[in-house]
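Since the structure comes first, as structure tokens, the remarks are kept for the end.
Every protein chain but one is kept in place in this view of the complex.
Here the chain labels run A and B in written order, and each chain numbers its own residues starting at 1.
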Amino acid sequence: MTEQRTAWQLDPDRALPAEPGVRALAREIYASTAALPIVSMHGHVDVDLLVQDEPFANPAEMFVIPDHYLVRMLVSQGESPAALGIPTQDGSPYETDPREVWRRFCRNWKLFRGTPTRYWLEHELAVVFEAPAPPSEETADGLYDFLLDRLARDESRPRALLDRFNVELLATTDSAASGLAGHRKLAEQEGRQRILPTFRPDDLLHIRRPGWAADVRRLSEVSGIEAGDYDSFLLALRQRRAAFLQAGARATDHGHLSASAEPLDPADARSIFAAALRGESDAAAAEAFAGGMLYEMARMSAEDGLVMQLHPGVLRNHSSAVRSRYGTDKGFDIPVRVEFTRALQPLLNSFGMDPGFRMIVFTTDETVYSRELAPLAGAYPALRLGAPWWFLDSPEQMRRFRESAVETAGFYNTSGFVDDTRALASIPARHDLARRIDAGFLARLVAEGRLAAAEAVETGIDLAYNLPLQSYAPRP
Amino acid sequence: MTEQRTAWQLDPDRALPAEPGVRALAREIYASTAALPIVSMHGHVDVDLLVQDEPFANPAEMFVIPDHYLVRMLVSQGESPAALGIPTQDGSPYETDPREVWRRFCRNWKLFRGTPTRYWLEHELAVVFEAPAPPSEETADGLYDFLLDRLARDESRPRALLDRFNVELLATTDSAASGLAGHRKLAEQEGRQRILPTFRPDDLLHIRRPGWAADVRRLSEVSGIEAGDYDSFLLALRQRRAAFLQAGARATDHGHLSASAEPLDPADARSIFAAALRGESDAAAAEAFAGGMLYEMARMSAEDGLVMQLHPGVLRNHSSAVRSRYGTDKGFDIPVRVEFTRALQPLLNSFGMDPGFRMIVFTTDETVYSRELAPLAGAYPALRLGAPWWFLDSPEQMRRFRESAVETAGFYNTSGFVDDTRALASIPARHDLARRIDAGFLARLVAEGRLAAAEAVETGIDLAYNLPLQSYAPRP
Partner (left out) sequence: MTEQRTAWQLDPDRALPAEPGVRALAREIYASTAALPIVSMHGHVDVDLLVQDEPFANPAEMFVIPDHYLVRMLVSQGESPAALGIPTQDGSPYETDPREVWRRFCRNWKLFRGTPTRYWLEHELAVVFEAPAPPSEETADGLYDFLLDRLARDESRPRALLDRFNVELLATTDSAASGLAGHRKLAEQEGRQRILPTFRPDDLLHIRRPGWAADVRRLSEVSGIEAGDYDSFLLALRQRRAAFLQAGARATDHGHLSASAEPLDPADARSIFAAALRGESDAAAAEAFAGGMLYEMARMSAEDGLVMQLHPGVLRNHSSAVRSRYGTDKGFDIPVRVEFTRALQPLLNSFGMDPGFRMIVFTTDETVYSRELAPLAGAYPALRLGAPWWFLDSPEQMRRFRESAVETAGFYNTSGFVDDTRALASIPARHDLARRIDAGFLARLVAEGRLAAAEAVETGIDLAYNLPLQSYAPRP
């Protein structure tokens, strides 16, 4: 059990099953998928980053500060977000020396043992940027200088990275009120539609959110339709959906707290909307409106063909102290239990058999795979079960997802792999990991006489490449 | 990784663990259980099929049309039920050429990869009927002709299959209002009680079900007791239970939505029943009545010794469109979360320590095994934890069931294997698969020094044969 790593070489068999017979099969399946292009249909890379295409400033701003997975792990062991370079919103001081932030991260490398963050960072550092050694107190400064040099090179600019990563399609996430100027520029610059917008109307559908009225005004401006009442609000949303479609969008994205999608009587919707514009709304009305709008979004998807993505079940900003000092998306979004079978019944009853409708459902609650989502996706043609998402985008969870969902839903009612990252450099790491885990699962089926080897190879290719393309294909 | 299958030979080690050491142990355990007789105490084979004992008409009507597991998978990928030969109830056309239905199925064989349907069908086709090759677009017609010939043979008649399968006991599921004529005929024809009825009163216990009043009338007729009020309704149910017992029944079967079994004040029960007969009942009364009746069924089981089976937690007919066009049992029954600890407390408090009472609980929600059902079955002598059922009757789920339940409930508070099929030819496939999975689990315990090899063999035999017999033995 001696360490054999002299330079920083990752194990070529990493994340494949340990048993030699299964590993040999897994290697063959992985060999057929490793080099496939990347189709990344659910990402959160900032479109402006791609438009500007500037080099990343330094390792701290590339790997540490914007990654709330990573930051919260250091915070959970006693580092303050401020000491990690997270800007404060209350004027209190925070670390502005990126080298200092980087050192803090490197010192704490052991905290990431056994986590996907560790796995992705190893891939990013060792494979993408060819760093010489893992982070540690000793290597921190050397690594910083090494990466500073690498990040400054043209080959490390955002779009050059996409080329190197063999990204065939990359979806961003865009506010429904976005004018899509960035995407227009990108299409011009690139001369093709490689980077696509995704229609995310969450902000507009939650009437008690601070800033909702301002967002409705922005929607009016961008759409050219004065959203002064519920009916014109729906019209304005349709206008934006059409604009997104024209800009190449294939999907919408919905992050509600529950999966409720109960249609709302239009008269009720009108009065709730009007009251909300007057600043009058209670929690019950807001919840009913959000559920009703989810149903309306399904109706519009059935009409215009945008694939509807739903990922409920995360309670955002669990710590009000962290939120008020550092803002949102700081690692304090915590899952809650979600119910799907009853919540989605009205929506699926209306649109679930409609060949023009496609819905992909994600969850952070692994208990619903076998009980609810696989049976639903294994029945309704409109429904596909999304890849393990957020906290579940990890080796053990991806394995358990297959072990829990495939027997009831089959492989072909799952979406194929989608990542969920804002960290551009982690995209190939995430796809590579998914391909390895799926290869391992398929290899076990072969080793246990449950699948022929040729079928396993074909299925591996489908999961890595064909299914994401098909799942997000524009509907007829 | 070349395909070595020249004829269609299934892997003799299929579904055994891949690791060679564990596999060797599993093979020895499986060798001790593979040939044991089949005790099938929770099936849904139609009794008339066995009485008439006619040859199966063709492969589509044997393997495809009546199997709602299989049909819903094809539907989930865009086939319409009508195109698969499912008769419509609204007069719209449906495919009536069985060869065409069979082709559709064969073309879509890949959809079943990784599912138990695939596993069972391979066994049925390759082992039971010795088909020459797996289904595919190319083999569809040849297979059809081959199977048509096989199905026409005397050895393929329903009861000849039971002989070939070494079925020692087969329970059917029968309405509580059934006159049991089929079972009487069968007992005469067979000269022994190999095929037993099971008392299923669900229809009579849910007062808001369409047709409830008619079912009560039928109960009155069959029992000879006019069920005009609650007390005579209970008497009529007791009469039927006695008749079932006389016909060899060992168990009752209850498919409620929740596990609630709260006793109802007799005065309340009387007035709810009377109102229901007048066509007046609300959802709350119906739920209270169903829960109260479950408690009464336990009381009767404690008296007459029929083993009480409960499997809650499935929301039936999720799609109203599918239901209205094609009827019930079309693959759109979707599980919901179920609570057992509190729901069963009144029932177990009254009867859980009673040596004359036996209850077997099934679930489609795997999360309750370790949290609720194993602790309950590991305490109350009356309670046994049923085998993984319905969606959970699959390799991964059977493995996880053992991994989740045995540590707290032990092996001997589980029911042993029961299948849950209406597809007669799948019975040996299902029992064989369960024996393989249990052999694999036991082999791992031996390999990890947690069980002696001889104990593993004995336990394997108990799970496959002795425990189902004991669990459903008439109570003293």
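Here are some notes:
Throughout what follows, contacts are C-beta pairs under 8 Å (C-beta built on N, C-alpha and C of every residue); 3 or more make two chains touch, one makes a residue touch a chain.
Quick caveat, the model's predicted, so the values are computed rather than measured.
Residue A:S76 is the one among A:Q52, A:S76 or A:Q246 that touches the chain missing from this view.
Here one chain is not drawn; of A:P87, A:G114 or A:P132, the residue touching it is A:G114.
Looking at chain A, the residues touching the absent chain are 1-3, 5, 10-11, 13-20, 72-73, 75-78, 110-116, 118-119, 315, 318-322, 331-337, 364-367, 391-392, 394-397, 400.
Contact residues of chain B toward the unshown chain are 19, 21-22, 24-25, 28, 339, 341-342, 345, 348-349, 352-353, 355, 367, 370-372, 374-381, 383, 402-404, 406-413, 444-455, 457-459.
Here is the rule we go by: only the chains that are shown with their structure count from here on.
A rotation of 120° superposes the C-alpha trace of chain A on that of chain B, rounded to the nearest 5. Put simply, the C-alpha centre of chain A and that of chain B have 40 angstrom between them.
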